[in-house]
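What you see is the complex with one protein chain gone and the rest in place.
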Amino acid sequence: MLRFVGRRALYAVPLILVVIILMFSMLHLIPGDPVQALVGDYPVPPAYRQAIEEKYRLNDPFLVQVSNYLINVAKGDFGFSYQNQRAVLDLILERAPRTILLASVSFALAIPLGMAIGVAAGTTRSAGTDKFWTTTTLIVYAVPTFWLGQLLVMFFALHLGWLPTQGIGPMVSRAQGFAWLLEKLRYLALPVLAFGIHEGMRVARIMRASVIDTISQGYIITARAKGLTRGQIIRRHVLRNSSLPLVTIAGYAFGSALGGAVFLETVFTWPGLGLLLVDSIRLRDNMMVIGVVIFSALAVVAMNLIVDLLYAALDPRIRTVR
Amino acid sequence: MSDSKATAPAVAGKGIVPGSWQAHFANIVGTRHGALGAGILLVLVVMAITAPLIAPYPPLEQTPVSLAPPSWPFPFGTDNTGRDLFSLILYGSQSSLLVGLGAALAALLVGGTLGILAGYFQGPVEAVLMRLIELFQTLPVIILVLCAVALFGSNFWLLIAAVALAIWPMEARLVYGQYIKLREREFIAAARVADLSTAHIMFREILPNAIQPIIVQVALDASIAILIEAGLGFLGLSDPSRVSWGRLLFVAQDYMDSAWWMSLFPGAAICITVVGLNLFADGLNEIIDPRSTSGMGGLQ
Partner (left out) sequence: MSGVQRDRSEAGTTDAPEAPDAAAPVLLDVGCLKVHLRLGHAVIRAVDGVDFQVRQGECVGIVGESGSGKSTLARGITRLMPNVKIAELSGNLRFEGRDILNMGDRELRTLRRGRGFSMIFQDPLGYLNPTQRVGRQIGEALSQDATTGSYESRVWALLDEVGLPDPKNIARRYPHELSGGMRQRVMIAIALASDPKLLFADEPTTALDATVQLQVLQTLHRLHRERNMAMAIITHDLGVVAELCDRVYVMHTGKVVESATTVELFENPQHPYSARLIDLSTRRISQEHRS
């Protein structure tokens, strides 16, 4: 089993390499001055221009440039964001925890919510209940997160005035202890609600399909023949087996969210990686863009590995294969 | 959902050949939500085509009243520059449908071709193509599109290409899967024995048998493309020269406290379109595999 995961990890390395190389090469596809492309829409002082040209060997052949860039990345040097006056990696590391917080809390809401709906819809004896949930999840999942966010802001923050409209809270807060936590939660509430509902609908749809598949399996008949109650059958035989496909898809969704919940962070001006990416694109700060994209790829690949491990933990058949 | 009346081939007796195109279509319309989805799409298409005729104002005309709430002359209100939102939403359907249809078809063309190639020629071609698909599927779709916008700007037609580039792997996987399933079947073997050309086997023998799940995927792809287009508009990264529902939301973001209608109507338009496409896909899916949507009865 460890070998299986190890092999998957090794497989991820070239993938990341290709992403980095592709991103760097794409910059060369843009017509115009490569230095300008790296720095963004700013007047570049000649001294800085020279430093950039030397650092990225922009006058050398393309292959030298790429390998030079790769070496820098391997050393943890993703370059310098001229517009932020910060090292790219620095800024990513500052922003990442906020995105991770947002994504984790949202998924902590989405997964139980979605599983509950999925199981309820998948196991109900009434066609009406099933239809109600399939229709509801279909419609709610079609609501883009950014619009859902706007609706929540307009209702809870502006109309009712219960919660703040945006941001992660005051830079300097006098609140202490529990009050501090409460203040943080007030800022977290709406983004998490929007994200959690959206992802929860995805989870619910996968879960329902998976539950329906599971309950048509023979071992459910066996469980009925044993005289187990409906609740016992669902807890012991349906839940775990129908979570398997969920792990894969929710894992990927979570990995994507780590790479930047772009829309959500924009609606709520939540200063995470997503907002960083969008701002950098608007300002053509390509160093920064490449950095965030590489981080995003890393997040997805890391999540895929965790999914593999989880899968093996849930399904004994995987453990013995290979 | 498990209504057997709706899923049964209801058209068999009307002189329509079962399994034919007409029969498939009649079946989609036969399922209630499939019909609803098809209806929504039809209305949208009509809206997009006739927008110049039925819109009360040209898309960019600024009326003297800005930020007017919904009222009789402006059923959806006006925006910050005095433009009529009802007219804007009618025109916005053009961008959404163009991106949805264009990107989904382009993705089908690229993904389908590569999927066919991977499925038909086994060995190295297959291996290389599958790695390429995996590579594209590593990055989230929206990140891929944002990269393209970052590099090439936000021209409308480039946007369609970028979305297609981001979603083709889904098509490729599906088409590839269908091919793997079908290439072992007897009629393909028979075609090979009969010495028919490769192209003939691919397009005349295999494709018709794989078409239904592909249409479902195209409908779902179109809904993803529309969501991405709206998303880019919302981020302010779409083509500024075109009316787009997402871009209306981008502007609305600054007026949430004063003009709720600027957010409500464009957002609802996006939702209805996406729901329509998904209902349509669901209806079609139910015909392909009735079991997939039937609930349970027996868990006593």
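Letters are used for the chains, namely A and B, taken in the order the chains are written, and counting of residues starts over at 1 for each.
Definition applied: contacts are C-beta pairs under 8 Å (C-beta built on N, C-alpha and C of every residue); 3 or more make two chains touch, one makes a residue touch a chain.
Note that this is a predicted model, so its numbers are computed, not measured.
**Student:** Using the touch rule from the top, list residues of subunit A that touch the missing partner.
**Tutor:** Touching the chain left out of view, subunit A contributes residues 215-219, 221-229, 232, 236-237, 240-241, 314-317, 320.
We take it that only the chains that are shown with their structure count from here on.
**Student:** How many angstrom lie between the CA centroids of subunit A and subunit B, rounded to a whole number?
**Tutor:** Averaging C-alpha atoms per chain gives centres 23 Å apart.
**Student:** Provide the residue numbers of subunit B that touch subunit A in the complex, in ascending order.
**Tutor:** Within the complex, subunit B touches subunit A at residues 1-3, 33, 134-135, 138-140, 142-143, 146-147, 149-152, 223, 227, 230-231, 234-237, 249, 252-253, 256-257, 260, 263-264, 267, 270-271, 274-275, 278-279, 282, 291-300.
**Student:** Please output the residues of subunit A touching subunit B within their complex, sorted ascending.
**Tutor:** So the residues of subunit A in touch with subunit B come to 15, 18-19, 23, 26-27, 29-30, 121-127, 130-131, 134-135, 138-139, 142-144, 146-147, 150-151, 153-154, 158, 165, 209, 212, 215-216, 220, 224, 230, 233-234, 256, 259-260, 262-263, 266-267, 277-278, 280-282, 284, 286, 289, 293, 296-297, 300-301.
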